[in-house]
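The full complex has more chains than appear here; those shown keep their coordinates.
Chains here go by letter, A and B, matching the order in which they are written, and residues are numbered from 1 within each.
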Amino acid sequence: MKKVKNIAVLTSGGDAPGMNAAIRAVVRTGIYHKLNVFGVMYGYRGMIQDDIVPMDSKSVANIIQRGGTILKTARSKEFFTPEGRKKAYENLKKRGVDGLVVIGGDGSFKGAHVFSQEFGIPCIGLPGTIDKDISGTDFTIGFDTAANTAISAIDKIRDTADAHDRLFIVEVMGRDAGYIALYSGLATGAEHIMVPERPSDIENIVAALQDNERRKKLVNIIVVAEGCPHGSATEMAEVVRREIPSFDTRVCILGHIQRGGSPSCMDRIIASRLGYAAVKALLEGKYQSHMAGVINNEVRYTPFEQAIKTTEQIGEEWFGLYRILAS
Amino acid sequence: MKKVKNIAVLTSGGDAPGMNAAIRAVVRTGIYHKLNVFGVMYGYRGMIQDDIVPMDSKSVANIIQRGGTILKTARSKEFFTPEGRKKAYENLKKRGVDGLVVIGGDGSFKGAHVFSQEFGIPCIGLPGTIDKDISGTDFTIGFDTAANTAISAIDKIRDTADAHDRLFIVEVMGRDAGYIALYSGLATGAEHIMVPERPSDIENIVAALQDNERRKKLVNIIVVAEGCPHGSATEMAEVVRREIPSFDTRVCILGHIQRGGSPSCMDRIIASRLGYAAVKALLEGKYQSHMAGVINNEVRYTPFEQAIKTTEQIGEEWFGLYRILAS
């Protein structure tokens, strides 16, 4: 087995807090092991357009606490074509890059998998997404920060809901995965939580709210994941306004504030551990096309095929839990 | 002049961070001066419905740092009728209330003014509104917190805007007043700020953005006050998408998070000073129907008629300033 000498790192897809901490860990671990480390700007697009810069220890100084990604990120259609990937490969090849670290979500891993197969370059993925929707890891880089941002916002919303006796329907991020909704809803005492993974019984929710109305419990919060197929926050508000017109119903869409901000302790730690683990995996040469994740507090490597395919189901006990606690 | 013995305090209209600090100051100053202090729940509505509770020093313990209002707030149509105000008066009268403190915005002051005239009960208003849209005071209780919440959110949005090279159009609160937009826009380095007080030259903004596009300055933030007559954030996004389709344009509506949260230092201080000043004014009997405000760092009393009417204009120099600094 040929020993790796030059590695590159990129961030791809939606940005997530903690990506900078992961970049820092990749760069510093690489340099510690005498590797040359390159940073690819704007994800796969920069790889194709040769937007690649050498990194040293200083280039990642003082970024562990910053949101966003110093390497920028983008989505690239061209990388889905063989021609695009060929160009990307040429740009790595001319720098002698023989190992790649891709920080992103499952879409990014699909690209990395194909690329790795086609050109024989070992690729290690790190789960960087606020959605926590990737199997092969208990946590994703960015999820904990996003959940904390959401609870801090919902705490504020509860202040005003309490002051006015209002129902607030709060939409949080999560296109396919309801974890931000579930965690932030449970953590803020939300009366109802709606997630994509599980049909929401709208009739039931309305009945429960009507019951609250009778009991003079007028302050209510519903947390809805944006990807909820059974009704967005706005649609849900229409239903409530029609069925319970006496309720003072408001909608808040938290939006992109959930992507930014200084990463939480947990996200910085996971990002640091996984960045380190990615370089270790490249150095050891054992993994060709894998994601490094944390399972039961230990680093584990999962083949990209499996990191891509599965979507973890949210256990039924979680829904029982928040309902009992919010009652 | 009859000395005041029993006073009541209420919060009215939209809630604002710092209202609890103001309530605390009114209650404790009243008790210190041997007054009986009553809390009216849900603003004028509770005054009409006799939802009035005696307050003691403990009832306002540990609230100076809390958002919302422990007295709750509401809007009351009935108080705009003579019958409603009569009922309200009876409820005060039977408790011997001979002084009222109203924490709220200009709509609440209008009601207090009429009420005071009709029944001869001295009323002191405190400017409690996040909008900073009341003349007779340099600051309103809640504005500084709301502005800080907005900048903290926009800082987060800038993280993700930077990561993706995006244009974000951020809508902040402010129906008639653009101060939150102005302050938060200036404080976050926004490229454009749109406020209700001043026509926004949409063509000019688009031209400036097109210029930025040419210069490869793709990260841009526009802060828009919700009350902007020349186009909401959503409408503005349509314009930009049409005129500069190459821009990756996103909209964020910050919404009610701006109303909640622990009040800032400045809001707690102003609320404390003004709550104290309101009771002082009732004790001294000099003011019958006035708002207590802070002008040039000193407490000043302004007749409700003047606190209502004027809307301060935002000086032209502010607009020059942010444009130069964001360039």
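Here is the rule we use: a residue touches a chain if its C-beta (ideal position, glycine included) is under 8 Å from a C-beta of that chain, and two chains touch if they have at least 3 such contacts.
Since we're looking at a predicted model, the values are computed, not measured.
Depicted are 2 of the identical subunits; the complete assembly encoded in this structure file consists of 4 such copies.
One rule holds in what follows: only the chains that are shown with their structure count from here on.
For the pair chain A and chain B, the distance between C-alpha centroids works out to 36 Å.
Residues of chain B touching chain A in their complex: 11, 15, 17, 19, 66-69, 72-74, 149, 153, 155-160, 162-165, 168, 250-257, 259-261.
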